[in-house]
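A single protein chain has been removed from this complex, and every other one stays in its place.
Naming follows writing order (A and B), and every chain is counted from residue 1.
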Amino acid sequence: MFRLRNFLVLKNCKFYSTDKKLIDLKTDEKTRISTLSLQKSPVNSLSTPFLAELGNIFDELETSKSTKGLIVTSNIPNIYSAGLDLMEFYQTDEKRLEAFWTTLQNTWLKIYTTSFPTVAVINGHAVAGGCLLAMSCEYRVMAGPNYTIGLNEAKIGINAPFWFIDVMKTLIGDRKTESAVLSGEMFPAEKALSIGLVDKVVQNVPDALNEANTYLQNAISLIPDSRAIMKRDCRRDVVEKFLKGRKEELKFIVGNVLLPQNQERFKVYFESMKKKK
Amino acid sequence: MFRLRNFLVLKNCKFYSTDKKLIDLKTDEKTRISTLSLQKSPVNSLSTPFLAELGNIFDELETSKSTKGLIVTSNIPNIYSAGLDLMEFYQTDEKRLEAFWTTLQNTWLKIYTTSFPTVAVINGHAVAGGCLLAMSCEYRVMAGPNYTIGLNEAKIGINAPFWFIDVMKTLIGDRKTESAVLSGEMFPAEKALSIGLVDKVVQNVPDALNEANTYLQNAISLIPDSRAIMKRDCRRDVVEKFLKGRKEELKFIVGNVLLPQNQERFKVYFESMKKKK
Partner (left out) sequence: MFRLRNFLVLKNCKFYSTDKKLIDLKTDEKTRISTLSLQKSPVNSLSTPFLAELGNIFDELETSKSTKGLIVTSNIPNIYSAGLDLMEFYQTDEKRLEAFWTTLQNTWLKIYTTSFPTVAVINGHAVAGGCLLAMSCEYRVMAGPNYTIGLNEAKIGINAPFWFIDVMKTLIGDRKTESAVLSGEMFPAEKALSIGLVDKVVQNVPDALNEANTYLQNAISLIPDSRAIMKRDCRRDVVEKFLKGRKEELKFIVGNVLLPQNQERFKVYFESMKKKK
């Protein structure tokens, strides 16, 4: 129900129209396996319109039942996604912030609760919100030994939302999650594999796509309804806690981001970024 | 309190009388360790009367305080239990389904919350509901390297109830549980051991019974009250979520099983089974 309502809100905000195609979606007609590729230069940062478009695609895939399984990957070399677009936090106002955060919440929920199987082919660094995107799929293949993945918010000066943390807990347990988020550590591929943050590390993208297809073909061979019900039940605790806490979080985030000291921190951050260029 | 009420419900349904002894119970007079052996041909499938009898035995053991520790095993070669009796799902009606599911829920709760220590001696394949039975004991010994254990519902076209999933999560964690139920994998003994789904694998039943007795004798040497309170606290989250969700689940299961497409699926299943014979 919340989906429909949010959909309408987004429609009114006219987030649908984007000037160029930020996301490529292809479906193999034979296997009915789809591949969604993020291609928003320079680093697939998750802005309001990008997240809205991503959410729309997941809505369409869910409603049309046009796909039997989905690969989520990137068309940008060496970057899976750099995470939330920090520009959305800076020199903004309450209304824009609310739209941003609500879109993030809605889109994540769609990704996390698909009835069809999903695989992240992580063909670049997966940072913060980019790590969340990968973590929300059912299976994670790292398409190269030199990529890193993690929630590094403590190094940036924002906080990973509670549901980022809860999703990570389901993958690597409470202790390793606390350690990871309180250190802001980005895990190299092999380390990520050893703690369970990814499921497989291969040498290149073609091998990763093979892995992903194997996973999806096995998933597709099972009874879809049974699978979807059990996926819902597996993820129910995280989802219910999120639904219960999302409003309070929205309020907290909006208030916190607009604090003068935090705006100042973003200012310093963006000025240091400019100098790097 | 819920126990008493359910007891009365079952009484009225006259599930107590079974034509032959489906479960054997022996208690060693010296050690006060009991052994409960399932012996319902051909595969210890969990039907309404079988589950009711099992629940009654757990009630009696709990009330009479006649046992200090319990081994749960099978008298059927190579089968621990094949899980829920699928016949209970086919060509049935609302009332019978409700009785079946309520009996399953009640009996499981009794097994999961015993004040005395329990060990599963898994001397055969433990499939779906059979896996749940083993998972609900305190300690699991696999009595042979060739047996398998798992929740394979996704291959059958039913769904493992949420509390099957929650119990598995307490043993092997959230990630491995999602992977296990979404693939329907049956784990060979050594693999089950490596992920923590069983605690020990030995070569044969006598070795398994030795292991079980060692576990129980150590447990019995501790203060029973302290142990029982802490066991309740260890399992409290799973039990409270179950109690909160059991009614809604009952309603969902009854509605879902009686859907024409699912009845058709069971029909196909049973006809394919007949052909195999």
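Simple rule for what comes next: contacts are C-beta pairs under 8 Å (C-beta built on N, C-alpha and C of every residue); 3 or more make two chains touch, one makes a residue touch a chain.
The structure presented is a predicted model; accordingly, all values stated were derived computationally and were not measured.
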| item | value |
| --- | --- |
| Residue among B:Met230, B:Leu243 or B:Leu259 touching the omitted chain | B:Met230 |
| Identified contact with the non-displayed chain, of A:Gly173, A:Pro188 or A:Pro224 | A:Gly173 |
| Contacts of chain B with the absent chain, listed as residue ranges | 117, 138-139, 169-173, 196, 218-219, 222-223, 225-227, 229-231, 233-236 |
| For chain A, residues in touch with the removed chain | 153-162, 165, 173-175, 177-179, 181-184 |
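Operating definition for what follows: only the chains that are shown with their structure count from here on.
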| item | value |
| --- | --- |
| Rotation, 0 to 180 degrees and nearest 5, that superposes chain A on copy chain B via CA atoms | 120 |
| Mean-CA-position distance for chain B and chain A (Å) | 38 |
